[in-house]
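Have a look at the structure below, then the notes.
All protein chains but one are shown at their positions in the complex.
Let's look at chain A:
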């Protein structure tokens, strides 16, 4: 059998991490993802969290979810990228698709004022209306990404895995430019 070596979305054997000034960027290679859509009249499975409404992100024990459309969510399983997370959502009345392999996730940590200043440059979303527990899909360098405010000082960017290098470049570039101005 062929010997296959698993690599991260940015191409290295281990996830990349960069600290630029007060901003820390980390490739999150361990995030399991599955999309969940309720069929007409279907009931949401019990995930130990309340599935959020439009623009929302909610966290439970070892699980989180954000709204992607009416009766649709992306469910996150931190640290479980190597597991069959879609199977945990499957059930009657729902449509589930494994998404781990389609996305690359990047976590951004910085003190709140620095994070807000960075976010203003990254995406065209009003940070004042994007507090902890918010998530949305929006444009980013001519691509679509999901952006999640996990906490006042933590932001996550989920984008196409095939564009991981481009997203990383854009994040590093924005953080470096902010550091130069600071």
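By our rule, a residue touches a chain if its C-beta (ideal position, glycine included) is under 8 Å from a C-beta of that chain, and two chains touch if they have at least 3 such contacts; residues count from 1.
The criterion applied here is as follows: contacts and distances are computed from a predicted model.
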item	value
Omitted chain, identified by the protein name its UniProt record gives, among "Spore germination protein", "Sarcosine oxidase subunit delta", "Electron transfer flavoprotein subunit alpha" or "Polar amino acid transport system substrate-binding protein"	"Sarcosine oxidase subunit delta"
Contact residue for the chain not shown (choose from A:48, A:69 or A:131)	A:69
Omitted-chain contact residue, chosen from A:28, A:99 or A:136	A:136
Full-complex contact with the absent chain, from A:54, A:79 or A:131	A:54
Residue of A:144, A:162 or A:177 in touch with the missing chain, whole complex considered	A:144
Chain A residues touching the omitted chain (full complex)	54-55, 67-70, 124, 126, 129, 136-139, 144
